[in-house]
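Taking it in order: structure first as structure tokens, then the write-up.
As you look at this complex, bear in mind that one protein chain is not there, while each of the others sits in place.
Chain lettering (A and B) follows the sequence in which the chains are written, and residue indices restart at 1 in each chain.
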């Protein structure tokens, strides 16, 4: 678990925020243990190349841009945006094998997505819809955390919000009542949907700084976690009785969260996130308060997840006891195992896969 | 040696000083690679639980005390002092497997002892007598060092005091004469006894700060090292002729030392110690001077042991040449190997075991 050695390859991973790749940048980022160089050509299109010269493995991110080409600054090989080597200083003949992998890359709504597997299978329609990141109807500020932990410990966290009552008791969560709410979990093709309602409770602590209501609220968190680790979440609170399922969300505080967990190595991860608010759009204080609360809350998550990683490293074979609250988590892990096994052309070894129900009311 | 991977489990280990576990504390300490949480119930009794929630392996030491229970602050499982889970937020049914290990624990004379193996075999009568730590007839101050070295390198050090002449030449030891004294080594059931007398020599450097005699002294170190690593030592100095075996210890400086080496992992260790003096009980300066000298001396040990660990890590198969001075050390290591092998139900692989004499005048 802490030492998973195979990553899903035929999938889109979030590699960076758009703003990280300025016009002049040569951004080095390791994804699924593969070093990747991200940069923009003169037309502003993002290019993703393997960050490892085909000659002696020097990183191209220490190289030099020459127009729309990158020169390796160890021995001078020059590469085009498609990864082809177009110049070798000491010889005229350029062998066809002289190339680095060019990774399919898409810039969409402020996120840079790269496809780590077979380029022929890179289907842009598989990229989840995160338009909220860049929609004038929503406001939010980009966030990033680096984790010294396996990526699945982070997706585990996202798939079971019962932790809000404990990890985030005084920030994003609130009373223990939240943990008792039973979500509806639906297993879709490449994602798990979680729908969770908490009826008639006090607003979450962070929300009390953002909006005032005369009494209790109904709270909802309705979200998909899509392989390999993208969360898309409709959440909010509204006065009790108005927000409940099929309710009208009158006087509601509505949010949309986009989060992406990308494995760097087996024991380190990238975590990109933006929590957007769909109310008080012109109130910068709301945006700032929300951002600060979310960041503080995500540091609470990081603290417990790093602790979990340390415990697991003492004994990688630590058994874990499945609970009802793990339905979404177990579904997602089973889905991930199956996707990796399918990719490797083998049946999943884990017998627990069959036991993971496709949809469960828990 | 630097990479021993099996620890003795059916034994008492010193886990902490009593004062480390205050009324409110949740003390996390790893012992034989097992994370342990130590705390006190409201009656003041120490509780030792595996510091790893049975659900998702989060450490309970990041949890919250609720009366005499501990709540895991990841997903809210609540545990009783016996390790049983008594509440799971999202479900009413609590499976019998929902529990963490409760480790037998005994608080005695300021040390907290935990039993890392089968609880049914935890026999308190096996705990060595360290009443000196807390006896009004003796004075001393608790000490602790953390080591980045295998625990057996520390017990090796304790089992051969010929190092006093070299490692502690200007502190606890003294002249090279000490190293030439030949101890009597007796192998008992679960311990090795070392008896060492040095007749008619100058008092050790540290002792010259504590007490004045007109001439030379006789020095003795009579101690047991008990599995898995507890030293109990009667030592002292008296004017030459009075202190010698069967002597009357007239005008003597008598000490009793209690030390415990507890493996944290294969390459890290805990070291607990208190050197007590049985004379000048009301003179705080003596206690302070003794404590400072012992601490300085133990840092000298740590320096050479860490250096030894670094050398061994370059080549874990480094052969070592047995000397006569290694009799106690070799007996203890053989006893430890046999105890571990017995515990695993296998014969010890090491043929040197047979060669370790049960008692030797060396």
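Following the convention adopted for this analysis, contacts are C-beta pairs under 8 Å (C-beta built on N, C-alpha and C of every residue); 3 or more make two chains touch, one makes a residue touch a chain.
It should be emphasised that the depicted structure is a prediction, and the values quoted were computed from it without experimental measurement.
Visitor: Given the contact definition stated above, which residue among A:98, A:207, A:311 or A:336 touches the chain not shown here?
Guide: A:98
Visitor: Tell me which of B:24, B:92 or B:315 is the one touching the absent chain.
Guide: B:315
Visitor: Check each of A:16, A:38 or A:54 against the chain that is not shown and name the one that touches it.
Guide: Missing-chain contact among the listed residues: A:54.
Visitor: Using the touch definition from the top, which of B:162, B:221, B:259 or B:275 touches the missing chain?
Guide: In the full complex, the listed residue that touches the missing chain is B:162.
Visitor: Which subunit A residues touch the hidden chain?
Guide: The missing chain touches subunit A at positions 30, 33-35, 51-52, 54-59, 62, 71-76, 88-91, 95, 97-98, 265.
Visitor: In the full complex, which residues of subunit B touch the absent chain?
Guide: Its contact residues with the unshown chain are 156, 160, 162-163, 165-167, 169, 176, 179-182, 303-304, 307-308, 310-312, 314-315, 318, 320-321, 323-326, 362.
Definition applied: only the chains that are shown with their structure count from here on.
Visitor: What whole-Å value do you get for the distance between subunit A and subunit B if each is reduced to the mean of its CA atoms?
Guide: From the centre of subunit A to the centre of subunit B is 47 Å.
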